[in-house]
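What you see is the complex with one protein chain gone and the rest in place.
As written, the chains take the letters A, B and C, and residue 1 is the first residue of each chain.
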Amino acid sequence: MTKTGDNRARLIALYTMMCRIRAFEETALAAHKAGEIPGPLHVSVGQEAVAAGLCLNLRPDDRITSNHRGHGHALAKGAGVAGMMEELFGRAGGHCRGKGGSMHIADFSVGMLGANGVVAGGIPIAVGAAQGLKLLGSDAIVACFFGDGAINRGPFLEGLNWAALYRLPVLFVCEDNGVAAFTATASVTAGPGVAARAASLGVPTVAVDGNDAAAVDAAAARLVGEIRAGSGPQLLHATTYRLTGHTSTDPAAWRRAADVEAAQAAEPVSRLRDRLLSEGVTAAELDGIRGEAFAEMSAARAEALSAPWPDPAVAWEDVQDCGAMQGAD
Amino acid sequence: MTKTGDNRARLIALYTMMCRIRAFEETALAAHKAGEIPGPLHVSVGQEAVAAGLCLNLRPDDRITSNHRGHGHALAKGAGVAGMMEELFGRAGGHCRGKGGSMHIADFSVGMLGANGVVAGGIPIAVGAAQGLKLLGSDAIVACFFGDGAINRGPFLEGLNWAALYRLPVLFVCEDNGVAAFTATASVTAGPGVAARAASLGVPTVAVDGNDAAAVDAAAARLVGEIRAGSGPQLLHATTYRLTGHTSTDPAAWRRAADVEAAQAAEPVSRLRDRLLSEGVTAAELDGIRGEAFAEMSAARAEALSAPWPDPAVAWEDVQDCGAMQGAD
Amino acid sequence: MAEITLVEAARRATLQEMRRDPSIWVLGEDVARGGLFGQYRGFLEEFGESRIVSTPISESVIMGAGLGAALVGTRPIIEMRIFDFVMCAMDELVNQVAKVRYMFGGQARPAVVIRMPHGIWRNSAAQHSQTLESWFTHIPGLVVVVPSTPADTAGLLVTALRSNDPVLFFDPKNLFPLTGEVPEIIAPIPFGQARHARRGDDLTIVTWSAIVPQVEEAAGMLAARGIAADVLDLRTLWPWDEAAVVASVARTGRLLVVHEAVTTGGFGGEIVARVIERLGTAQVKAVARLGQPRVPVPFAPPLEDALKVDTAKVVAAAEALMRG
Partner (left out) sequence: MAEITLVEAARRATLQEMRRDPSIWVLGEDVARGGLFGQYRGFLEEFGESRIVSTPISESVIMGAGLGAALVGTRPIIEMRIFDFVMCAMDELVNQVAKVRYMFGGQARPAVVIRMPHGIWRNSAAQHSQTLESWFTHIPGLVVVVPSTPADTAGLLVTALRSNDPVLFFDPKNLFPLTGEVPEIIAPIPFGQARHARRGDDLTIVTWSAIVPQVEEAAGMLAARGIAADVLDLRTLWPWDEAAVVASVARTGRLLVVHEAVTTGGFGGEIVARVIERLGTAQVKAVARLGQPRVPVPFAPPLEDALKVDTAKVVAAAEALMRG
């Protein structure tokens, strides 16, 4: 294959993954609205390029940690769709056997060490995973996804300082969608921002347009290579936009219409589609990819909906080995 | 008085306070070695210039928060010596009625809101005190003392960001003695250091030789003035050296002799003494100040030693108003 | 008297006290927007940015700043969003807020109200469903409030906002939509007095917080089966109404404690132990506790249902106790 062909294949892989994430999220949203998914749901519509671009550069034995908005990260790292959808639905076949749900998706078999219901909760875990891998002599790395809201929590400072100190193979990924729950992060974040904070802790930053999948891919390729080669931790600051509300029930009504419109225009899936069209990929091919993604997720939804619930006895399992059953009489 | 006279009087005030702190600390150390003071004791021998130089610029209604090494801060803010010494001795007349001891010295009557046994524990409290003062319409400010070890704890990030965000009247004072307990802080601190961290959080820093009392005084004068005028928070980075061990029982044997020797040469009390001598103050006058300080502290020690212990009934008091005595039967 | 929701009752109590006392202010994430549950709806407009402080996601400082502000004489409401996040501020709560008054020999007045909506909440899984109120009964210096009705929430919140103690106010988040009558002018309800929710002579059921409606329902079902339960809703766990519980058990001879929290290490153990210590064993025929098994709260509905306390389990536990 030519270089261009290589490149195009890569872009198509990105596009495919992004369509799958988008389809997963929209399907999950619809299922949630239909009452099929219990509990809170945080989707990443509009942020697909970061997960897809980043994880395309990871090996299966690389690890990731994620946050409350983790479906895209998990899918991009290779988590099985059926297990994810069933987990959201609380079914027996979910990756976490229905015990975690959307906010606690994990698939250790593909190196996805878990979403997290606590903002910045994944940072210390990522750092430690990297330290453990180093101790074991592995050259695997850890990518740690968090939002712009997380940079105001203490573990951000403690974790970056730590990673820099021990030169750990961690790629911090700040998905900066400008908002934390219902608050514009700029309104609660003093100083020049995440890159300056990271630099002050010994961690260099690369900034990237997080809605440009190819740019994320290129930046990630370089960073992952450097980190694997022993550069020590680095941070990727990816600017993006959350097209939907904080949770599935939040209409995000407080946003200015102009901003939303601009964001829609800059959203990553159609941007990549436009680029592929301009590079000669046919609309039919792209529509096919998109259609397939939505079909895949629709099917997963239908399957999840008819999948068996976990046996109530499962509720008592996997607490701990020792002392688990004491007092259970 | 002439400007020079003013200046000399100010230097003598600094010298007097520093001698009193030094005398307090050495007296306390001796008393601890003699078994008169129970529990752990952290003294600030060698760091007197920071406390003295800073607090000389504070008003009585300004507040300070401190850390585990807080005797100097308290004295410089105006805490009564008898109450301090008795507190160390665990006597009834201690500022905290014997309940706090060295690590929890507080004297709210002079705006000293408390030492703290938790590294960085005073940072959130200082920030909140400033926010409260602002809400009350006061123009008092808060000085927040902490060590170089504290800059690796999460509350440092959270607190500085917060203070900058709300433009709070806080003067952060990092007493950088190069060591945290038994670990050289450089060996556990990544990145360029405290000033860069503060800057990244929107807090500007002034660096000062923390063993030069006049320099600390001058820097503090400017910073306190600016902060009171509404500049928002700033940080004073004062480099100093701890001449004694981490606690009274730590010989600090791991330090290199050359370093200790250099530090002794640069220690702040004799440095200021030399300067005053060169400015024409007589040795007799300076010896007198020093002698008086040691005499004051010796007397306080003797009085504390013969002061009454707290009545055991006091142990039950000041827990809380509501529900305090439930279950006490 | 208006029939309003529990969250609205909390909002009105806060509003009433903030209008009365200008030193009361609120800090927490998203409070400017009205809070996660609307408990501060409209407050920004009325009180402005200096008293309704929407904060960064910085729980350590949300808690610690509240304390610092109390030390200079203001009365902060520290809004923790949901209970589970207080884990990110535990040093500030347990090592600082709870201890400053004592450590400093009475100089400090940590008058803060810490609001922590807690408990199981619509399949939110292990990190958003905890009920650890018993922890704080073990920490000297703290007041622990666990209301279950709109009226109690309002009255206890008023008391909290006038208290000089640090008060942990556990909003029962699953009951926010529950409605009930609340007076226009909300009077304080003293801490340490149980609400006698139902009278009966056969057994004493002691309970609190979000599980109370189900316990009351169970008591109704038990009555239909000829078992008359004396139901005490404690309303506060520290102080707690030992006198009322002891008097009731002295009468009924049987004690069942029901709480949503895990049974092991829960406050039910304290209540049972204390009642036996006070009454001796001779006067007491049987005791039991009903709580969750020592298992994290799972996500899937059938798993959550299997573990969580509900009306049927209360009925079964009471019937078993009557046989015991």
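Some observations on this one:
Methods note: contacts are C-beta pairs under 8 Å (C-beta built on N, C-alpha and C of every residue); 3 or more make two chains touch, one makes a residue touch a chain.
Quick caveat, the model's predicted, so the values are computed rather than measured.
One of A:Cys96, A:Ala150, A:Leu236 or A:Ile289 touches the chain omitted from the figure, and that residue is A:Cys96. Screening C:Thr74, C:Gln107 or C:Ser134 against the full complex identifies C:Ser134 as the residue touching the chain left out. When the missing chain is restored to the complex, the residue among C:Ala9, C:Ile77 or C:Ala98 that touches it is C:Ala98.
Residues touching the missing chain, restricted to chain B, are 38-40, 90-91, 94, 96, 98-101, 103-104, 116-120, 149-150, 152-154, 180-183, 187-189, 254, 309-310, 312-316, 319, 326-328 (touch as defined at the top). Listed for chain C, the residues touching the missing chain in the whole complex are 84-85, 87-88, 90-91, 94-95, 98-99, 102-103, 125-127, 132, 134-135, 137-141, 238, 261-262, 264-274, 276-277, 280-282, 284-289, 294-296, 298-299, 324. Against the chain not shown here, chain A presents residues 63, 65, 94-100, 104, 106-109, 113-114, 116-118, 121, 123-136, 138, 142, 154-155, 158-159, 161-162, 165-166, 317-323, 326-327.
Here is the rule we go by: only the chains that are shown with their structure count from here on.
Separation between the centroids of chain B and chain C, computed from CA atoms only, is 40 Å. If you average the CA atoms of chain A and of chain C, the two centres end up 36 Å from each other. Shown for chain A are the residues that touch two or more other chains, namely 152-154, 188-189. Among the residues of chain C, those in touch with two or more other chains are 55-56, 58, 60.
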